[in-house]
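Shown here: the complex without one of its protein chains, the others still in place.
Entry: chain A
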């Protein structure tokens, strides 16, 4: 059966054109009986006219989706993993027979770390290529640029990054955590486990760290007993000199350094902390911006002992994840590491496939309506489910950074946390 499918994939381009031409005809079953197109997958697949009423790039054998990430420019460091995960998921789905009997074909566009480029490429994917869904964006800035485009042209965006919340759209599925899912459980844990009372907040200076820190501060001051914030600092993106703030931290002696420093600054921050003699096995540091990807650049020996608050770690011990890690390494090399966002990006194509199958259609409106309640049992992070607000129910986990660049999971919430992109009392 699988070899038959492979053959159907190799239909020549002229025949494919012919197929597209007759796709609208209800006579496809008749043609199939002539023996010309008698592959099993084709016979099972519902007619294109029935599953695609809005003119998306869906043929009898293929459906096209877009991948939109930065593979050039400063964000390429972070977005590479997401691209790899999405390609892996698409390959696996195709190996299982595709979506509604159609193989997924992807068109990859480069956002080039430039937000207007993201918007332009999203428009190209939706208007010219008529893609059935876009897996893409990474930074909040790129998502904010793409959002009006997917809303105007009625597309579907699967967005992988943990982000600051305060957003919800019919046209976007957020497969990462919104801020409260990532922050609150972590703070509760550190307050309880480490008996921490004083917190020093430090982040890069843009929307995500600032919104996250605002939520963290409200939680520390309002919900944790006798706890206080003894310092809050932001540094420009790309800042590389942290000695002054490290001195300030030494002076204030906070129980916890709570960090959301990103990009190249991240590396400088941890190297300089270590050089300044701050021993992370004695000084508790909890970060919301370091995954296995970042540790590649920071160096495991520089950050060992720090805690990271995420929903996924590569070391998670469950059968789904073991399978996922093995498949990922087989496709992209033994040395690649998998961070939180990479896993979330992997969920995108799967959630889309299941939604399409539930809706029985590729139509955007039907997918948007069918998304709520979609459950994915095979997610590497464990069971996830799409909420009515298009975010995922997910667990929060705390990982302890080890010298080899991996995390040891030391805590996970017993239940899935409900996504709450507009948290009351935290704004």
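The rule we apply is simple: contacts are C-beta pairs under 8 Å (C-beta built on N, C-alpha and C of every residue); 3 or more make two chains touch, one makes a residue touch a chain; residues count from 1.
We adopt the following convention: contacts and distances are computed from a predicted model.
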From "Transketolase", "Probable glycine dehydrogenase (decarboxylating) subunit 2", "Response regulator" or "Amino acid/amide ABC transporter membrane protein 1 (HAAT family)", the hidden chain's UniProt protein name
"Amino acid/amide ABC transporter membrane protein 1 (HAAT family)"
If I consider the whole complex, including the chain that's not displayed, which of A:215, A:298, A:325 or A:338 touches that chain?
A:298
Looking beyond the chains shown, say which of A:205, A:255 or A:365 touches the absent one.
A:205
Based on the whole complex, identify which of A:74, A:108 or A:406 touches the chain you can't see.
A:74
Absent-chain interface residues of chain A come out as 71-74, 76-77, 80, 205, 232-236, 238-241, 243-248, 250-251, 263-264, 266-268, 271-272, 274-277, 293, 295-302
